[in-house]
Structures are given as C-alpha cells and as structure tokens.
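This is the structure, below, for whatever I ask next.
Showing just some of the chains, left in place.
Each chain carries a letter (A, B and C) given by its place in the written order, and its residues are counted from 1.
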Amino acid sequence: MKRFLQKRSEKSGLPPGSLVHVGEKKLEKAQISIIDFDETRYQELAPAAIEEWFPFKDKPTITWINIDGLHETDLIEKIGRHFGFHPLLLEDILNTGGRPKIEDFGDHIFVVLKMLYQEEGNDSELLSEQISLIFGENYVITFQESEGDIFDPIRERIRKGKGRVRKESADYLAYIIIDAIVDNYFNVLEDIADYIEDTEEILLAKPDAETLQTIHGLKNDALFLRKSIWPLREIISFLEREESTLIRKTTRIYFRDVYDHTIQVMDTLDTFRDIISGMLDTYLSSMSNRMNEVMKVLTIFASIFIPLTFMAGVYGMNFEYMPELKWPWAYPVLWVLMLTVGITMVVAFKRKKWF
Amino acid sequence: MKRFLQKRSEKSGLPPGSLVHVGEKKLEKAQISIIDFDETRYQELAPAAIEEWFPFKDKPTITWINIDGLHETDLIEKIGRHFGFHPLLLEDILNTGGRPKIEDFGDHIFVVLKMLYQEEGNDSELLSEQISLIFGENYVITFQESEGDIFDPIRERIRKGKGRVRKESADYLAYIIIDAIVDNYFNVLEDIADYIEDTEEILLAKPDAETLQTIHGLKNDALFLRKSIWPLREIISFLEREESTLIRKTTRIYFRDVYDHTIQVMDTLDTFRDIISGMLDTYLSSMSNRMNEVMKVLTIFASIFIPLTFMAGVYGMNFEYMPELKWPWAYPVLWVLMLTVGITMVVAFKRKKWF
Amino acid sequence: MKRFLQKRSEKSGLPPGSLVHVGEKKLEKAQISIIDFDETRYQELAPAAIEEWFPFKDKPTITWINIDGLHETDLIEKIGRHFGFHPLLLEDILNTGGRPKIEDFGDHIFVVLKMLYQEEGNDSELLSEQISLIFGENYVITFQESEGDIFDPIRERIRKGKGRVRKESADYLAYIIIDAIVDNYFNVLEDIADYIEDTEEILLAKPDAETLQTIHGLKNDALFLRKSIWPLREIISFLEREESTLIRKTTRIYFRDVYDHTIQVMDTLDTFRDIISGMLDTYLSSMSNRMNEVMKVLTIFASIFIPLTFMAGVYGMNFEYMPELKWPWAYPVLWVLMLTVGITMVVAFKRKKWF
C-alpha cells in the first residue's frame, strides 16, 4: 500500500510552502552534477558546494544541472531562492507522493514525472522514483530521489555530439529527458507482458492458490502503473500545445511524438488490464472445473459401490428362513448380478462423458 | 445508512429559507470565538453575545469568526441579517445533510465542506462534520457542528505570525482553512490504507465470514468518502479560476496547489476502490478454494473405503455354498487385495495432486 | 414492468397531436380548483364548468389552476384552445408514460415532472404520478392524474400569507411547487434507506431465497427512481440558466437551490445503487459460505465413520480361518483401535478449524 500513498504525517499542520521531504531517504548525501554545452563547447562538473554553479545561470550556453537526493532541504531552498522558484514548486519537488504535473511559471516550466522500476528481490513490486524537471531559457534542472538513472545515453550523446542535442536549445534537452522516461515505460510494459505470458501458461497447466496471488499482484501493478502514467497525457499535451515562448515550434513536433508514445502506453496498459481481468475469470472457472472433477470421482465411486454393498448386506443377514442362502448357485448368481449392476453404472457414466 | 442521508422530515412543507437545523445536536450551547489581526496587531475574543463582534465587520483588519454548534438558529439568523446573507445560504449552513458546494454572492463567497473523522468505538464508521465558510473582503466566518477542530495549528500560526498568513488578506486565510481540511483527507486515506493492508494480510492467512463484513465496511467507507469529497474538485477549481475580485491572483496559485491535492485524493480513492474490489474477488475465490479442499477430503476417504467395505461385505454373506470361505489362505489373500486397492487409490490421488 | 413502460397501443396510427389519455384512469370525474391571489387579495374556487375561470387569465393577480384527472380529454382541449397551447403540449400532458421534460414556448413554460409514492399493500412497489405544470406571466396550471397531493402546505401558505409567495410572481409559485416535488424525493429516499437498513440486518442474520427477492425489488425501485429523476437535472438547470423573461433573476437563485437538491438526490441514489449491489455480493457469498458449512458436516461424518464401518465389516466376514476371531482380547482391542481412528479424525478436523 505504501506505494499508493506516501505518509505525509510530518507535514500536517505546517504552513504551505514548508519544505519537508516526504518519502524514503535513499541517499546519504545529495550529489550535484553539471553539464554545460553549446554546439562547440562542452564542460562537465561535480561541484562540492552549490554556489559554484550559480554563475552558469547567466551564460548563453545550455546548462543541465542534476541533483540526486532530496533530503537536504536547505540545498533545495538555496537553489529555489537563487532561481526565484515559487515555494510551492519547491514543496512539490520534495513531496515524492504527489502525482505527475506540469506548471508554467512564465520564465520556467516545471514538470513532475515518475520513473518506474522493478523492486529487487523475490516478490518484487513495481515502484516509482519521482523526477522533477525545471527548464528555462538556457537551463534544465532535474531532481532525482536516488543515484543512478536512465539518462546516461543522453549524457553520452551530449558528450560526443551525437544526434541534434548540441545544436538545439534547452527545450530540446527537456524533450529528450522526458522522452527517455516515457521510453522507459515501454521497458516496464515489456516486463509485465512477459510476466503475463508466463502466468497465462501456468493458468493453462496447473493453477493453484498462488496463481491467484500472482494475478492480483499483476492487477495492482497495472493499477500503480496507470496511476503513475495517466496524468502524463495532460502534461505532454500541454507541452505540445501551450503558447509558452520557452518551447519552440520545431520542438513541438517532437513533443507530439512523445504524446503519441504516451497514448500508446495508456492503450497497451488498458489492454493489459482487460487481459488480466480475463485471467481472473479463467482462474475462477478452472477452480470450478476442478471441483466438478472431484465431485465426479466421488459420485462415480459412491454410485457404483453403494448399491453393491447393499446387496452384500442383504445376504449377510441372519434370518433363519432365507431360502436363497441354501441354493447352491446363489453365490455365483449374485456375483453375476453385482457385476451387471457395476458394469451398467460404468457404462452409464461413460455415456455422460464423466470420465 | 444515516451518514448517507440525513433525515429532513422536519423541514418538509416549510417555506424555502426556513431555518431548521438538520442533523444531530452535538453541543449544548453554541460557542463563538473571534480572531482579529493584521500584520502588526493581533486580538483574540470569546464574546458572550453575538452583537459584541459586529463592529469588527467594518474594521480594515482581518477577522476570523468561528461558530461551533448549529442548533441555535436565531444566532445564525442574527449573523445573516447583519451581514446581509441570503436566506438560502443560512439554510445551507444549517442543513448538515447537504453536499459540498460553492456559491459566489458578489461581496462574499460561500463554501460548504465536509471534515471527515473516524467514529470512536469498536465497529467505527467514517463520519463527517460539515464546515461552512463565508469570506468577504476582510472577514472569514466558519460554522462547525461541534467543538474541537483541526484548525489549531492555523490559530497558532496566526498568533505567532508564522508563515505568510498575517501578511496576506482574507482570501489567503480562507485558503489555509480549506487547505487544512483537504490535508486532513490524507490522514483519513492513510488510516484506510493501513486498514486495507491489515485486511489483506488476514485474507491471505485465514479469511472468514467476518472478513467479508470488513471488506464491505471498507467499501462503504470508500463510498462515503467519495460522496463527501467528489464535489470538491468543482469547488476548488471554481476558486482557482473564478473572476471574483475577492480572490487575488497571488492566492490563486495556492488554490491550484489545493486543487492538485484534491485530484490526488480522488485518484488515491479510486485506486482504493479497485484494490477493495480485488479483495472481494480474493475472498470469494478463497472460499471456493476451501470448498474444493473439503470436497477433496471427502472424496479421498469415500473413494478409498467404499470399495473396501464392499469387499468385506461380500465375505460377510451367509450363503451355504461360498467356496472361498473355506480356503485357509482366503483371509490373508483378501487383506493383500484390499491393501492393493487402497494403495492404488492413494497413489492415484497423489498423482492428481489432491493432497 | 408496467411502471417502466406505459401501454400506448391505443395511440398507434393516430395523427400527431391527437389527444388520448395514456395511463390508468384514477378518478371518476376531473376536478378543477382555482386559487387567485396577490399580496392583498385572496380567493379560492372549485368551478363546475371550465369556462367560469377563463376570465382570470387576463387579471393582474396570480392564478393557480389545478386539474385532477386526465381522462376528460375535451376538458384539456378546451383549456388548450383558450390559452393557445400547442397540440403536442396537450398530448404530453395526457401521455403519462412520457419522461420528465421542459419546453419553453415563449409566453409560457411547460414542465413535466413525476411525483413518487409507495404503492399500498404488502409487496408494494414504488409508483409515480405525472404532474404537468404550465406557467405564464400571471398564472400557473397544474395537471395531476389523481386527487390528493403534496401541495397542501403550499395552499396553506398562500391562504395565510406565510413565506414570500404572496409577494412574488408566478415564477416563484412555480418554483415552490417544483421544490415541493423535489423535497418529496427525499422522503422516498428516506423510506428506501430504512428498507435497505432492515435488509442489511436480515442479510447478516439469516438470509434466505426471499432476501434475494427483496434485494432485487430494491434494485428495481432504485432503477425506477433513477429513470424518473434523472431528466430533472437538465430541467432545473434549464430553469436556472434560461434567458426566458418569465423567470426573474431573484427567482433564479431559488432554482439553483432546487438544482443543488436534485444533484444531492441523484448522488444519494447512486450511493444506494452501490450499496444494493454490495448487498447482492454479500448474499451470494453468504450462500456460498452456507454450502461450505453443509459440505463440512457431511465430510466430517463420512470421513469418521466410513473407515470405522470398514473395520467392523472386516470382522463380520465369515471365513473359517480368521485367527483374530478367536483371540479373547480381539474385540476390546478393536474398539480401542476404532476409537483411536475416530478421535484422530476429530482432532485433525478441529485443527483445520472445520468446527
């Protein structure tokens, strides 16, 4: 349940705009890394103190500042004060239980997204890490909860000048970061697809009580995925259409492409939900089929032997005057009779296709 | 059911605008408290008679008047007459069975909200208390059904001048009151989340008929929560967008933040509904699994012993001419035969994975 | 089913605007009553012939004409001709199987509503009576299917000059009539709420096949209620917003209040539907629980005694060479064995928590 609702109790009663980190502390110390580039120059830094990179703000080059770790609230506050960010924006960066959102503050646009990853371990659940992104005229700032991300290929492309990123402006950099996150959803979907396929095979072969757990796990994962991705549609469609001067027309066509991907993710997710709910039906009717089978075995045994036992019981009675008991052929005749009854029953059940 | 529909029978047949308190009487005597402040001054009052605080209306300072207890209808009427509130507004304050709403009367805005709390006792249900809020240029009036609320941190902030509340105007005060109510929903959601988690564990371990009751209790709580919170979306979105001169542009961004929280509450609630309905499925299939298990035990016993009993019955018959009865090895041979049949059956059931 | 679809066969093939009463004839003779008033004067009439009250049309006072009984189509036609009502309007008054609607004809507005009441008798269903209302500049005409209504408190208020009705114009009178009908829905909802509560208690205690009937009765009542009330939202929202000169601005705020009530009725109804569908789930799983219980009793008895019966059967065999039969302690030893087996089984079932 934790993934569906982050505990916010620490925050209750505080004035709005109070900076409190809501969520797990995933890093010992916040880490800052800076990439500064334009078409010709390129520079990479990992400053110890934040103040070192403030001058980059006013240079014409594009600066990508990445902060891993959200628990050092004074660090976040310093950045906010320097760049003139609204206290509520900073609050949203720190509140990792929020939902994806976009806000246009005129000279900068603020986007909150969720990156999804599979928890490690046996009974792993799907979890999310919040990525906040602010971009202005010539800078992009990203905030992550923990170290390690899916942006290394982007850094590599900037370093080596591959693709168009060095030739474009900050909105294009924001685009490729968002694109990488959306692309990552396809990987998560592929994992789920594989898992669904495996579970479907088990369902056909030998479903048990655990299979039900698996199906419900899948269902809850799909629910979580939906909750994390659903607001994206609105966000990307905002980026594609908004009249902000921060997004150039040539970049907008790229955001439309991300929008298409988002729709496809949502579509696929809806299909998965339908498939998973079909699996539940299959599970329930396979349970009911099995019950049927058990009942049939019982019925066959009981229906065949109960009448025979009765017959045997009759000639086990001790009446003095039972003429059959003295007939020499009575015993073999009874056997014939009993076999006839038994075989008739078997034939009758065979006809009903019970076995 | 009472929480879903307040009895209004007393009101039927009365002319519109009649002031009748619909709901339980939760307080002996209505209590009035006043906080009057601006950036520099601060004053707190608990007047005996209402008329004492009417002069505050025309002072430039911000006045927050809070009334606990709604059964003294003449008190409400006096306030209404003094401030020029529409009779229907007063009727809505008194009707605690109404749904959350907002109405703009030009020089004051009227908001009805529901504060949620867990009933005390064992089998506690989620209940709501109605909070009506009217704010104008320089005053905020809140009406509550009973004493005790979640606004103490706000009062503390005003007293000590923490946060921005002393520097802002009445709309900001209205905002922090509404924000506190919405924030409180998260606490309720956290309680429900804990409860869901506990119930899920029971479901996996040993579900019984009571578990079903618990699940239905959760479902009805979620239904009640939804009913109480759903209209909020519209209300807050009205506050965020409305062209009323009572809400300044800088406050609007705060209402947008509350709007985001409201959406998140609704979202989480929808997720909970899906999870609860999944729990019902699990319950039902665990019932069906258990039935299966019971049937298997019966079938195993019956199928093994019914044929053996028949065999024993055969040699219990009293025919004079039964050659087997006189054979010296007949008895041990029959035992061997019976053991063979029994073991065969056990092996067959083992193969079917019945136990 | 009749309540869901009135038989219209008599009408098929007739030209549009043909006046045929669709519905049950509930009164022997149509009854006309007139109330004529303004702030100072008041007059009440029950004319024998319709023509008597035609002169009221042109007086400046407000006239409320009420007709009980719809089968005298020529009466309706006379009124229509005199006031210049469209033939389709008259057709709608007579067709009690229609749905609630509103139509603006410029100098008069036509509203069709349903008043709900519980059928008398044991197995009572919820039924509806159609109320048609036409109001113009200075008159309100209401048509009802049968005698007796919920408007007596309104008449009393007019007579005694209570409330604002004598000071307002015809649109306000129309408002209080509509308000009375909507208010009445709350009474119906309260009845249903009580009925749901009773049924929930039976469900927990001892549900049987009849309980299912009750639940389905409730479901169909909710369905019928929804069908009768759903169109109201549109109707009242039309009255609240429409630019008709017949509705004054001060009355519009009252219609907004009715609109809020309508939304609340719909909301509560939706909640009831969810609760009723939850009751169905409870019913089904309590059935399945009971089956489980029955199965357990059978399984316990069979599993304990079937092996014991087999043992007894073995020593009932008549072989000549069965050494055990001659051992002096064989009989008590067997009893010990049988008791051991029986007790073991009981303990095993206790451990599985089967009883």
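Everything below uses one rule, namely that a residue touches a chain if its C-beta (ideal position, glycine included) is under 8 Å from a C-beta of that chain, and two chains touch if they have at least 3 such contacts.
Given the structure is predicted, the values throughout are model-derived calculations rather than measurements.
Going from the 3 copies shown, figure out how many the entire complex holds in this file.
Of the complex's copies, 3 are shown; altogether there are 5.
Keep in mind that, in the parts below, only the chains that are shown with their structure count from here on.
Can we say the copies chain A and chain B touch using the same residue numbers, with more than half in common, or are the two sides different?
different
So, what's the distance in Å between the C-alpha centres of chain C and chain A?
Chain centres of chain A and chain C, defined by C-alpha means, are spaced 43 Å apart.
Taking each chain's centre as the mean position of its Cα atoms, how many Å separate chain A from chain B?
So the centre of chain A lies 26 Å away from the centre of chain B.
Tell me, which residues of chain B touch at least two other chains?
Correct list: 288, 291, 295, 298, 302, 306, 309, 313, 316-318, 322.
Show which residues of chain A lie in contact with chain B when the two form their complex.
It is residues 1, 4-5, 7-9, 11-18, 86, 88, 91, 97-99, 101, 103, 206, 209, 212-213, 216, 219-220, 223-224, 227, 280, 283-284, 287-288, 290-291, 294-295, 297-298, 301-302, 305-306, 308-309, 312-313, 315-318, 322, 324-331, 334 of chain A that touch chain B.
So in the complex, the part of chain B that touches chain A is made up of which residues?
Listed in rising order, the residues of chain B that touch chain A are 153, 157, 162-165, 175-176, 179-180, 183-184, 186-187, 189-190, 193-194, 196-197, 200, 204, 253-254, 256-257, 260, 263-264, 267-268, 271-272, 274-275, 278, 281-282, 285-286, 288-289, 291-292, 295-296, 298-299, 302-303, 306-307, 309-310, 313-314, 316-322, 353-354.
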